[in-house]
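Note that one protein chain of the assembly has been removed; the remaining protein chains are unaltered in position.
Showing chain A:
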Amino acid sequence: MKLYCLSGHPTLPCNVLKFKSTTIMLDCGLDTTSVLNFLPLPLVHSPRLSKLPSWVSKDGTINLEKELKECAGRVFVDSQPEFCLPERELLDLSTVDVILVSNYHCMMALPYITEHTGFTGTVYATEPTLQIGRLLMEELVTFMERVPKAQSATCWKNKEIQRMLPGPLKDAVDVWTWKRSYSMQEVNSALSKVQLVGYSQKVELFGAVQVSPLSSGYSLGSSNWIIQSHHEKVSYVSGSSLLTTHPQPMDQSSLKNSDVLILTGLTQMPTANPDGMLGEFCSNLAMTIRAGGNVLVPCYSSGVIYDLLECLYQFIDNANLGTTPFYFISPVANSSLEFSQIFAEWLCHNKQSKVYLPEPPFPHAELIQTNKLKHYSSIHGDFSSEFRQPCVVFTGHPSLRFGDVVHFMELWGKSSLNTIIFTEPDFSYLDALAPYQPLAMKCVYCPIDTRLNFHQVSKLLKEVQPLHVVCPEQYTQPPQSQAHRSDLMLELHPPPMPYRRCSVLNLPFRRRYERVYILPELANSLVPSEIKPGVSLATVSAVLHSKDNKHTLQSVPKAPPAPPSKKRKRVPEEPPVLLGPKPLLSGAVPLEAFLATLQKHGITEVKVEETADGHILHLQAEDTLIQLEEDGTHIVCDNNEPLRTTLRDLVLRFLQRL
């Protein structure tokens, strides 16, 4: 059993598991942090961005005037942003049989995997994962295609040149593999390969293994996966949460008794408690609005935003913010808000029960009805005429490199009254803000990551007790910035097996058993004999029939009677003569009784020697040795076959035959 690790990002994993005869890809997350190296894509012409000076190396030898721009001491690539894809050279992606997706954030690389690689398999995902994943991809494509950039910068990727660039461009890895965004057509093609599954639904893969998604409590339709054969069980834990937010709670008990547990997607902010951050978010928001400023919340169009809106729904009256408008701007804003309301069966119990009442599960419906929350597909159109300040704007993309958020950064960045509140944990806020410096706007970092923290995961692992844990190497040591916090790492016995990008792990367990079926008539013919109380054995002669990874023992077909044809035919090859197998022996030879028997048969001069495994009997007169050991008996006697046979028969008297 092997695990190929195609992504080094702990929360955007992409691993391939070879298990029995199947090749299963676990998630295909897209590492978008690479876009931080690019200049933002403004929606409206930005004089500031267009006037940025080109970067020239100190000695003036490198001048990529068209490709690299300098802003506040940092260098950015002026090109369509590119993403860091999962590794595609480690194994042939066309051999992947299935892709299991655990949540909509972990499927963003899907088109890169399923298209143009020869992939012919199936993708399994829950319905909300598919639908919201589609929205996020659609949003990404719209963000990119809305502001097309003619040129694509490639010169800077030249190894010689990259070496000369200032950090962090200099340290960016695998830049040649970075790719521009996919197209809508590729998205549609990729998603057409998705087959929907429900929680705990069991899907057979080629009869060899069974996969089944479990609720993971992180987002709508998010799942962990169980991959099991009859005798082995592998659990794949991706983004999971034990907090009571909107999704169905996490199913922990089904993870019990795993041979291997692959653990990914823990919180990226182990020291930031989501409740505390939510509180900070609200108080900073209120403080800014009271002072007459605007609040910008860069966020994804699905996920934590539902919880933020729900929290604000309760908070705005308390904080006297009743008249402040909230805007949600995204090409998929409307769909996202509406989708969330219709996936009732995927919601937590509390919200599910609301479906039976005449009220929608999420309170943002009421915010929309009362005109407190308005949503627009972009800043163009209705929004520009209805826009009123001070206000709160939720918009993407959280990297601040593309999407409507770029416009608001340009618009509000200059006033210290305004505040930008980061809630998505995927990007370093300082890096995200780098191309907007100098910035007067207040910045608040309240990353809300509801995924499991180390404390919770230790408890979980204690409970489910997997034999082996595999996890990204980042989880086996404290975070770099807090090297003394030994509580912020996994400490397990045996220690977890760490992986990094491009690792290939031999998972530390051998398959020892296989299930074989036996046909009823064959079973009827067995004659078991009891070898010790409660244990009976029988020998079976049968034909092993293997098909679709199912093994069946069938009766040995009788040799067909000679065909009653007069015509002489060439005698077909006789079926191999099936000799009855020699009977199997069991039991042990008791020394005293055996010596007595020998004596009866006239063998009296026996010297007994004790060895580590048993005894050696030296029949001195006959010059013969009998070695009695736990698992074997040897009679060494030269050129005296009758004696050997006699001795053999004497030994056999004490043994059981099957």
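Just so we're on the same page, contacts are C-beta pairs under 8 Å (C-beta built on N, C-alpha and C of every residue); 3 or more make two chains touch, one makes a residue touch a chain; residues count from 1.
The rule is simple: contacts and distances are computed from a predicted model.
Taking the options "DNA-directed RNA polymerase III subunit RPC3", "Origin of replication complex subunit 4", "BPL/LPL catalytic domain-containing protein" or "BRCA1-associated ATM activator 1" in turn, only "BRCA1-associated ATM activator 1" matches the UniProt protein name of the chain that is not displayed. Considering the whole complex, the residue from A:A272, A:L490, A:I635 or A:L650 that touches the absent chain is A:A272. In the complete complex, the hidden chain is touched by one of A:N63, A:N320 or A:Q477, namely A:N320.
Screening A:L26, A:L169, A:L266 or A:A286 against the full complex identifies A:A286 as the residue touching the chain left out. One chain of the complex is left out; on chain A, the residues touching it are 271-273, 275-280, 282-287, 290, 311, 315, 317-320, 446, 482, 484-487.
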